[in-house]
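Take a look at the structure set out below.
Note that this complex is displayed minus one protein chain, with the remaining chains in position.
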Amino acid sequence: MQESVKTILENFSLNIDLVTLMPEIIICGMALLTMILEPFLKGDSRKVVMHLTWLSIVAALISIYSIWTSQPNLQSLQFADAYRIDSYSLLFKAVFLIGSLLTVFISSNFLKFKNVPDGEFYSLILFATFGMMNMASAGDLIVLFIGLEIMSLCLYVLAGILRRSVYANEASLKYFLMGAFASGFLMFGIAFIYGATGTTSIVDVIQSSEILSNTYLIIGAAMVMIGLGFKVGAVPFHMWIPDVYTGSITNVTAFMSAGPKAAAFAAFFQVFIVALRPLQSEIEVVLWILSALTMTLGNILAITQNDVKRMLAYSSISHAGYVLIALVAFTPAATTAGLYYLLCYTVMNIGAFTVLIMVEARENSDTNFSSFAGMGRRYPFLGILLTIFMISLAGFPPTAGFMGKFLVFKSAIDTGSTSLIVLVVLAVVNSLVSVYYYLRVVVVMFMVEPELEYRPINFATGIIAALVISMGGTLLLGIYPQIFAFFLNTALI
Amino acid sequence: MESFSFPILTLMIFIPIIGMLILAFLKQSQLQAIRTVSAVFSGIPLVLAVVLLANYDPGGGFQYIEKVSWIPSLNIHYFLGADGISMPMLVLTALLSFISIIASFGIVHRAKEYFIFFLLLQVGMMGVFAALDFFLFYIFWEIMLVPMYFLIGIWGGPRKIYAAIKFFLYTLFGSIFMLVGILVLYFFAVDPSTGANIYTLDLTILAQMAQNGDGLFLREGLQLMVWMFFFIAFAIKVPVWPFHTWLPDAHVEAPTAVSVILAGVLLKMGTYGLLRISFPILPYGTDYFSNFMAVLGVIGIIYGALVSMAQKDLKKLVAYSSVSHMGYCLLGMSVFSHFGKEFIVGISGCMFQMISHGLITGALFLLVGVIYDRAHTREIAAFGGLWTKVPVYGSLMTFFCMASLGLPGLSGFISEFLIFVGGFARYKILTGIAVLGVVLTAGYFLRMIQKVFLGQFNIKWSDLTEINFREIFTVTPLAILTLLIGIYPRALSYMMDDTLIDLSNRIIDGVNIVKGIIG
Partner (left out) sequence: MLEGSTAIAFYIISFVMILSAIAVVTLKNIFHAALFLVLTLFAVAALYILLSAEFLAAVQVLIYVGAISILMIFAVMLTAQLTNYNIKQTNEQSLPALLISVCFIGITIFAIATNNKLGGFPIKENTEIAGSNTANLGQLLMRDFILPFEVVSVLLLAALIGAIVIAKRDN
């Protein structure tokens, strides 16, 4: 027995580098710790969990930064090629972590307001983040799938954490059923790909033309696309988004719209741009249609909404459409642009949701447009912040949303293909349409008088921190992208 | 491009931001402080603009250059500079902004926010006229939209929200075309000497490329497409018929000072954009579409004048007269340098028209605001015989109406005369029709003066008070400049001529090379 273990170890190395795995270790470890700690804490000391959570996320961010600076051109395959850590995946992880950090900041007070037990909340957030990190670094489709499942499971629960609300229950159940269905497709697709190639590795790019003409591969790719399409909310797999986003408690909606969406895109990039690269011509066509449908339908439906939260849900569908353009473009620059866009979207969207939470966290308030009436007068700073978030979402310079769109469009036009230029024109027209509904919020805030007596807004420390970070990000990413040059110089493949 | 001296342009553009920050910390009730701060921080750029003007060297090309790498990975620079086209515009913008701020002292409702938005507007406008990198230009162009939207939407008239959104969407519609054009320019512009892509949005470099070998610079069909994209963006701003429908709504609903800015500065951005971007960078497209521009210009002149005649509302009348007057600009520039490099009469007339329309229409809007503040109506038919009651006001109004209809000795005459001279050389019939516009203009202005100031005095207005000192103070500089340019046009043309000759050189070289290639 001793002998055989020894030979196995000699012939085979897992090639584990704990330093580069630090972010994952911190997050997973803290998820476990908060879970264990929670039952022992009573009363005010429960805040410790929240503080530990955000501290660990910051620690993970710092460790990413130090890995980044110490090993600039990192390319490491670990766990028998099942885990891949490179600069691109590190940046994706940073995006997830920023999303989670902001979520933690905005959650503390809001959970108390909504009377939600907050113990498990933070460990679920951390577990979800861990799952996303696995997705971004997956070197194997199995790891990708498990990461996706960890993330999704946490999200199903988080969506329904407001247990006494019928809508939250509906959201949770709907999300669970649809999500499970999508996971089934994903798994089935992975099985087909395995059937065609004999491997589940993402790193081994498929090359043999014999395999490429294999129908299994095509079907596998199609099913994976359906599965991931569900997760990013691409039309026609978007049906769950409006109900789930609206039904969930708002801070969870903010979380869902940022990190998990980015994670699903990370998976998209990995599978389609790395593993299935030789299928480019087939994939492009399908993604083109998906992208065009997604941004157009999301936008059109967003116009008719009367609830800001639901409007943001539809708008998140259309934003997924813009990121899909980067996938259609299929170039290294496009992968960079897509990542940058997701970072921009994370900060500006959570920023918008933060203000939404502040509006909602008043007596008898909902997120209808009418709740925003007069806000700009009563709280000019807050009104201006939300205005900036809205114009950023609309893709207006000099904000992050503009820079993100600019980079994506630029990478698409750079390919010189006519179909992509058509897609960009479509996207541009769509952004124009989107201005209408984003500005509606601004109109209501500044130009409509409140119907009833104005209910004051409560400013909590966490919320202020979130606002500062997201506003800083929105402006910096838009005005001076050069400090994020490391982002702009990092590409997949 | 070597020098990087004291960043006076940056200072001039961004100083109002300091004012905004100070305002943000003032209380809504500290009206006097709010007014003082905004006037000061709007006044400093004016002083700086005058200093720049005084030191301006007409033959020196771009001056006061500031060039800092901004997004190196995209080869985008923070690049500012001024030449004979932008210098007068900068001064005009600074002057009108300052005057508008003074004229806005009457605003009490949410005054703090009003002035914050106004100062931001000023930043955006100054930026547009000083930017020499297309990306930077675009950003300023868009920044300016947001405060404008609020200024109309919050402080406007009864249909303010409709007008604000209409204005916003129209302009955005145009700028989105501009964005696509920018991207195409970025990716398809080829350095003719090497045949390699240049990936730059530096307007000076792009113009240089165009002059040296335009045919290779942008493929012919592509150039026409990009030209059209830019034209849509700029034409909406001018506004050229048939893109003008946002203008009457925005003007009528906007508060007085915002109308002044709208007419005095924002409309000029369209024509400025054509002169700064389309003309030097896309000379072939300019040449190709020049007849088209001339026709649209003349339609604008006649249409605007006819619609003005039918107006019952004073402000709407002035608004439509803008459509008509900006049509002259388009006609003037469409002649460009058709008859040789020294033939800059048309473009020069266009520049004169931009400035003088800014001064005159700005003043007209101020004066309409004066009477509206007192009478709370702008209906022409409601007045009558006011001259006896408010002689100073009446004289000022008449002065600017005369200037607007092109009375010799005032600036409107100079610009129209130049445009007609230039236009007649190339488009005999079209210019003939355009001259009719002058007659129509005289018609509606004189009719208005007659109905408002002459005839039977309407007893209803026996309480009407005379224009006050602050209001006179706001229109006086405009009156002086109108008179100065009218009597001594060289005051303006010495600044522009060299730049315009250079511009016409560029166009002719560019067009000739393309024509040589096409055969």
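The chains carry the letters A and B, assigned in the order they are written, with residues numbered from 1 in each.
Keep in mind that, in the parts below, a contact is a pair of C-beta atoms (placed from the backbone, for glycine too) under 8 Å apart; a residue touches a chain by one contact, two chains touch by 3 or more.
The structure presented is a predicted model; accordingly, all values stated were derived computationally and were not measured.
Touched by the hidden chain within the whole complex are the displayed chains A.
Summary of contacts with the chain left out: across A:Val143, A:Ile283, A:Ala427 or A:Leu488, the touching residue is A:Val143.
Touch with the chain that is not drawn comes from one residue among A:Val95, A:Val157 or A:Leu356, which is A:Val157.
Checked against the hidden chain, the listed residues A:Glu120, A:Asp243, A:Glu284 or A:Glu360 yield one contact partner: A:Glu120.
The hidden chain makes contact, of the residues A:Ala196, A:Ala234, A:Ala267 or A:Val442, with A:Ala196. The set of chain A residues touching the chain not shown comprises 8, 12, 14, 28, 32, 35, 78-80, 82-83, 117, 120, 123-124, 127-128, 130-131, 134, 140, 142-143, 146-147, 149-150, 153-154, 156-157, 160-161, 163-164, 172, 192, 194-198, 210-211, 213-216, 218-219.
Methods note: only the chains that are shown with their structure count from here on.
Averaging C-alpha coordinates per chain places the centre of chain A 44 Å away from that of chain B. Here chain B touches chain A in the complex through residues 24, 70-74, 110, 112-113, 138-139, 142-143, 145-146, 149-150, 153-154, 160-161, 164-165, 168-169, 172-173, 176, 179-180, 183-184, 186-187, going by the rule given at the top. By the touch rule above, chain A contacts chain B in their complex via residues 377, 380-381, 387, 391, 396-398, 402, 406, 409-410, 413-414, 416, 424-425, 428-429, 431-432, 435-436, 439, 443, 446-447, 480-482, 485, 488-489.
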